[in-house]
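Submitted below is the structure of interest, expressed as structure tokens.
Note that one protein chain of the assembly has been removed; the remaining protein chains are unaltered in position.
After this line comes subunit A, so read on.
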């Protein structure tokens, strides 16, 4: 019988689902596990650490106390010399206190947030305007624009990297720090805008225009109608597009590596992780902890956005 569920069928289905989920989650489990293991435990194939090690996380998040480096006796003597001016003393002392070799995870994360949230935000604003135009307005070339929007994706990023960098050099943007930052912003926006526009455009088309007309009859200008009616109704899709843009920016390595190469103070997490991977003192727990912390915001973001993603918001507005 159609739709009838047998016990066997149910078990089989559940089994398949569990398998699939396990398969996709295994790499993440591996990351988490390694990040929590002590060095002696790294070779152990078991996912469960023999002893929990949170040092890597503490270190990355700057929770360890600043290490009191032992100041050698000879130096201490110099410092104790009352003739030495105070600022020189401090300078000398600083050499022995500074934790310079620490991985400045917080800074990288802030950079990543700046690039991905900033680009996602701007991209979303443009996507709203573009999507509204292609879904609601009638103008010459509308269909062509609508269809060619996704064309951007037919050319891979790697192919465009060199020409884009050359162009940025030619107009002088890539030769300054802020210019490079702006370039990267632009690239992230351009990369995410088409899909954002496409997704939002389709969503807008599903919102009856009569709702905007009703708002206009109620005294709203067109812009007001969009803000008060269309956008609230599009929250699920706005959230989706935002997350999409955010993740693209968050994980992007290629363009960041080219444009930010000379500006370590703007390095994003993927760049930093890469450096961590190839550095001589590659410490597995630290690398894995950093990976875990890179993943975390995406998960948080998803959980947060899923609150907006409850569909069916346009139900009940218009009949038939």
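As a convention for this text, a contact is a pair of C-beta atoms (placed from the backbone, for glycine too) under 8 Å apart; a residue touches a chain by one contact, two chains touch by 3 or more; residues count from 1.
Note that in this section contacts and distances are computed from a predicted model.
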item	value
Omitted chain, identified by the protein name its UniProt record gives, among "ABC transmembrane type-1 domain-containing protein", "Acyl-CoA dehydrogenase family protein", "sn-glycerol-3-phosphate ABC transporter ATP-binding protein UgpC" or "Ferrous iron transport protein A"	"sn-glycerol-3-phosphate ABC transporter ATP-binding protein UgpC"
Residue in contact with the excluded chain [from A:211, A:247, A:295 or A:309]	A:211
Selected residue (touches chain absent from view) among A:50, A:176, A:221 or A:262	A:221
Missing-partner contacts on subunit A, residue numbers	208, 210-211, 213-221, 224, 229, 232-233, 312-320
